[in-house]
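With one protein chain removed, the remaining protein chains of the complex are shown where they sit.
The block that comes next holds chain A.
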Amino acid sequence: MEIWRLPISASQRGKLISAGYTSLSSLSSISSSDLARELNVSESEAMNILKVASHSRGSETSNASCSIVEGAQSAWDMLHDEESLMHITTSSADLDNILGGGIHCKEVTEIGGVPGIGKTQLGIQIAVNVQIPNDFGGLGGKAIYIDTEGSFMVERAFQIAEACIEDMSEYNRFLRKDFQECKIKMQPQDILENIFYFRICSYTEQIALINYLDKFLSEHKDVKVIVVDSVTFHFRQDFDDMALRTRVLSGMALKLMNLAKRFSLAVVLLNQVTTKHTEASFQLALALV
């Protein structure tokens, strides 16, 4: 029975099996309107089922050429890719040293701390620093800022953007003093324009947004960082089913890792800490780890 392998909803699967379609080959010769009539579903759903089935069937019969599976990379290629990946600087030399050059692309970085230590400021700084143009050693990309707590302040972001531009023009003056001084054309307003801001008020909105980001990123290919301020904020209170909470959070983490890998961007998660009571002592630990 191969139908259970298809990524379709449980009700569609149940209808397929009760109508007698148990293997992928039985779906090969039917048209979408006939299938819609037999299963009592809409035609677009039937077309979706047929598309998914033909995709899985096609991947079975294709011959593997140089790579074993589609999309696999050899370790040698990955080593060279890693060496050429750029980092996002955090504007602090010590922090960059610990992170190995800065925030890495294609990776998810989690930053946790006690309230008031500066996590949101670091998040805003990263959202500004990703826009440093390539000439100055940055990525020249846009940023997505997902705010769950409401702690993003536009005035502060404006100050940070101004300071960043001042930094760049000083660097420019220092390094290119022999050449004609070229002015920095960026203004703080441009930097703020390149930050896409989402405000989340509940956990359902958070889950919906993570699912929507796939489509958003295919349209805006120059986004290079996603900053999620307090990824666990909405999950800490008023959640009845603990097992569901763990499942949802781990599913969300996997989706973010998938986005980071596919679109070559960096994901920065800011998290709170709690005190854990282990071995008769109190330790700080990241929330919901």
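As a working rule, contacts are C-beta pairs under 8 Å (C-beta built on N, C-alpha and C of every residue); 3 or more make two chains touch, one makes a residue touch a chain; residues count from 1.
Basically, contacts and distances are computed from a predicted model.
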Protein name, per the UniProt record, of whichever chain is missing from view ("AP complex subunit sigma", "Sodium/potassium-transporting ATPase subunit alpha", "RecA family profile 1 domain-containing protein" or "Transcription initiation factor IIA gamma chain"): "RecA family profile 1 domain-containing protein"
Option touching the unshown chain, where A:7, A:20 or A:115 are the choices: A:7
Chain not shown, touching residues in chain A: 4-7, 10, 56, 59-64, 67-76, 78-79, 82, 106-108, 243-244, 246-247, 250-251, 254-255, 257-258, 260-261
